[in-house]
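The complex is shown incomplete by one protein chain, all other protein chains being positioned as in the whole.
After this line comes subunit A, so read on.
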Amino acid sequence: MQITSPNFKQNAVQALQDAQLQKAMGNVRAGFIDKRRKAADALPEFEALRDAARDIKDHTLAHLDLYLEAYEKKVTEAGGHVHWAETAEDARRIILDICRMQNAKTVTKGKSMITEEIALNDFLALAGIEAVETDLGEYIIQLRGEHPSHIIAPAVHVNKDQVEADFRRVHDYLAPNRDLSEPESLLDEARRVLRAKYFEADVGITGANFLVAETGSSVIVTNEGNGDLTQMLPRVHVVVASIEKIVPTLNDVGQILRVLARSATGQDMSVYTTFSTGPRRRGDPDGPEQYHVILLDNGRSSMLGTEFQDMLRCIRCGACMNHCPVYHAVGGHAYGWVYPGPMGAVLTPSLVGVDKSGHLPNASTFCGRCESVCPMRIPLPKMMRSWREREFERGLNPATQRYGLKLWAAFAKRPRLYKFATSLAIPALSLFGGRKKRFSALPFAGGWTRFRDLPAPERRTFMQQWRQGAAVSRRGPT
């Protein structure tokens, strides 16, 4: 997937002018926040569970190599295969090899951000293999030729009328009088098409919410059950997962699951939670004949031991973006790559390089709401600041910003000079402010006054007044 993160600003301006998108973003604000709060409030131990979830992942990350090896051993024992992929390219190649061995023409897919990360669908299409998304949201954006704008609600930016139009365009056999005005009728139509695909598919590809070292299982959570059909019906099940998805035991999965759905959608639990361990065994009524796991690194191991390690605790619940005022304003596509919102502002530079992710880590007011809702207690603003420090050290900020900042700092570091300069500048500015006590335009403050008036200062700074004994009392003029 092409990275447009360096154009975040332009993407954002476009998004702000997109009336339909703005309306859709209103639904994110209205929908997710209340539900999460209600779910969290209803569970007295929610905060303690967040601590436990964080501790489980921290422990796992501290011994990642051991748990991955243990996991591989268990998968092999269960009759499955583990493939290690260092890069996206490695992962794609391994998947293609597996598909080719099956002579696959059609593969079905469960919703998975990691296959977005490695741009799998386009790659398979070039190799003549049709990849069909089976999650309704993913199916919609696939019809539209788009990418997800949210990690759990990929089509959150699209409205019902648009979906209906897309269905009529692609499912061109639909009778004009067929009613598609309700979400249910759209779902029925998608199901009808997908049902055939499930049986056609030679390979089913899913992601994994967790990999369990104790048992060698992969775990997916869905609300539509499409993931189960994707991995049960074809001859071959391929799991694509990044290395940090591992947790030590089934009990650990149980604990983290308790915060996952509550944080994501406000549900106590997702409708389906499916554990898969190896291929079909003798006597099993169903299941795939082959079970493959692609363990993808793609830059993650280089985050270990750095100030960005905590990001590897992320369980992709989306709560940070659901609560982010910047995400609400611009939507997910503006972020320009697979991962949007606050988690994307940290993860994108980690995975593709800070030089290629533009100013994503700067696109935050540091309001801290993301961290306050993150079930894994990931200090997102702190890590964005760490990225800003690296950008600054490498001189990646625009020159005007750097010089402006340096000039300001030159004064801020020298109190006497600062007081002298401000005691001259402020009275002058105050005079300009006139009787209205505000500016509607200032030559050097366009970034501010384009949208807001600037309140004018008083005649003298606090420091001037304080030093001169402020009228009669130090308590100021009354």
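Rule of thumb we're sticking to: contacts are C-beta pairs under 8 Å (C-beta built on N, C-alpha and C of every residue); 3 or more make two chains touch, one makes a residue touch a chain; residues count from 1.
The rule is simple: contacts and distances are computed from a predicted model.
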Identity of the absent chain, which is to be given by its UniProt protein name, from "NADH-quinone oxidoreductase subunit M", "Ni/Fe hydrogenase", "(Fe-S)-binding protein" or "PepSY-associated TM helix domain-containing protein": "(Fe-S)-binding protein"
Hidden partner interface residues of subunit A, rising order: 9, 12-13, 16, 325-326, 328-330, 359, 362-369, 371-372, 382, 385, 387-393, 397, 401, 405-406, 408-409, 411-415, 418-419, 422, 426, 435-438, 440, 445, 447-448, 450-458, 460-463, 465-467, 470, 474-478
